[in-house]
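Here the complex is missing a single protein chain, while all its other protein chains stay put.
Right after this comes chain A.
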Amino acid sequence: MIGWRLWLPLLAVALLLGLFALQLGRPKDDFVRSALIGQPLPPFRLEPAVPGQPALASTDFADGRPRLLNVFASWCVPCAAEAPQLTALKAGGAEIVAVAIRDKPADVAVFLARYGNPFSRIGGDPYSQLQIALGSSGVPETFVIDGQGVIRHQHIGDIRAADVPRLLEELRDAG
């Protein structure tokens, strides 16, 4: 009579343990993704990050051409590591604009001289205001922006060689 009910607590514990095993088995994901994918860029106007190179504003994106927006900083080691991949992306036909986070013009100039300058425009963001407005949680990050200024894709972390064709494809899809 009471026989099958005796197993209920065991079943409940087994279900709970199963849930734990399922969740613990998933790879850890610390990335905080931007909630702005599919939405237009927030309006902004930055000062030039380095003398002699045009600054960046949200209005620069409304000309119908898709672009990569690279969020970087001269003090960021992975940003130096992804420099060859940015050069490869430019060679692949991508137009890349950038925002330098918490940076001094002199430091940005040294960084560009050392690691190359694939950027057509660079804005300076001394208090991370644009970075926060973009929902970006660190450097480096790269956003794919379509020709209407809508954010299409976010790449978190440094761009590896294997990411280059994928980003070029995202850029084509955004065009």
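Please note the rule applied: contacts are C-beta pairs under 8 Å (C-beta built on N, C-alpha and C of every residue); 3 or more make two chains touch, one makes a residue touch a chain; residues count from 1.
The working rule: contacts and distances are computed from a predicted model.
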{"item": "Undisplayed chain, where the name is taken from the UniProt record, one of \"PTS mannose transporter subunit IIB\", \"Cytochrome c-type biogenesis protein\", \"Sugar phosphate permease\" or \"DNA-binding response regulator\"", "value": "\"Cytochrome c-type biogenesis protein\""}
{"item": "Per the touch definition above, residue among A:55, A:81, A:109 or A:133 touching the missing chain", "value": "A:133"}
{"item": "Among A:8, A:21, A:35 or A:113, residue touching the chain not depicted", "value": "A:35"}
{"item": "Sites on chain A contacted by the missing partner chain, in the whole complex", "value": "30, 32-36, 73, 75, 101-104, 107, 126-129, 131-135, 137-138"}
